[in-house]
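Every protein chain but one is kept in place in this view of the complex.
Presenting chain A:
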Amino acid sequence: MGYEWQFSVLYQYWPIFVRGAITTLEITLLSALLALVIGLPAGVGKEARMWPIRCVCSVYIEVIRGTPALVQIVWIYYCLPIILGVQLSGKTTMIVALGLHAGAYVAEIFRAGIASVDKGQFAAAKSIGMGYWQSLRRIILPQAVKTMIPPFINEFATLLKLTTLGSAIAVYELLHESNNLIASIYRPLEVYTFLAVVFFMITYPFIYMSLRLERRLKRGE
């Protein structure tokens, strides 16, 4: 039995895909930003001298890495209102949940990046009177950034794809828009296939960039 593909019917619905893609990118960018803001202190804190800080950071990183992103999203969406009495909108939930989620992975990238820099650099920075954060900002991170960029980009691509989980809490990202469209035009094969293509087109440039950078850095060493 041959299926008759009719991609042309999708043509008139392009604004829906654009709208979905904008929401998807918005969630991705904002949660990536949040992940960076959380990731740096968490990654640094995991190696902190004071044990309570070390403890908090390790627990955060391990709990996040040990549970599925979808569970984290629905937990923030459904449980947080019961516990704290604050109901976040679907989109905000996605940004917060994915930010926290990616933050744990970003923390590991920061930690490994900082560890990749020669310890003597910290000693030299301290010996001229720099404080810890100042050494990190001026001396250590500029050197670590080379090794951190490829995994950052990878993490970003992962984040992009994780936005589809938003459909579980009715956020109008690409997948949810697609489902709605299917409900009205009954063309799941076309819509889902096209959705895959859209995602690939958004994500692949980042993956490609990360590969290129990684190769270039390896050659540079």
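Observations on the model:
Throughout what follows, a contact is a pair of C-beta atoms (placed from the backbone, for glycine too) under 8 Å apart; a residue touches a chain by one contact, two chains touch by 3 or more; residues count from 1.
Simple rule for what comes next: contacts and distances are computed from a predicted model.
Set against the options "Acetyl-CoA decarbonylase/synthase complex subunit delta", "Acyl carrier protein", "Polar amino acid ABC transporter ATP-binding protein" or "Cell division topological specificity factor", the UniProt name belonging to the omitted chain is "Polar amino acid ABC transporter ATP-binding protein". Within the whole complex, the absent chain has one touching residue among A:P68, A:P81 or A:P142, and that is A:P142. Listed residues A:T67, A:Q87 or A:Q134: the one in touch with the omitted chain is A:Q134.
Taking the complete complex into account, A:A123 is the one of A:V18, A:C79, A:A123 or A:L217 that touches the chain left out. Hidden from this view is one chain, which touches chain A at 118, 120-121, 123-132, 134, 138-139, 142-143.
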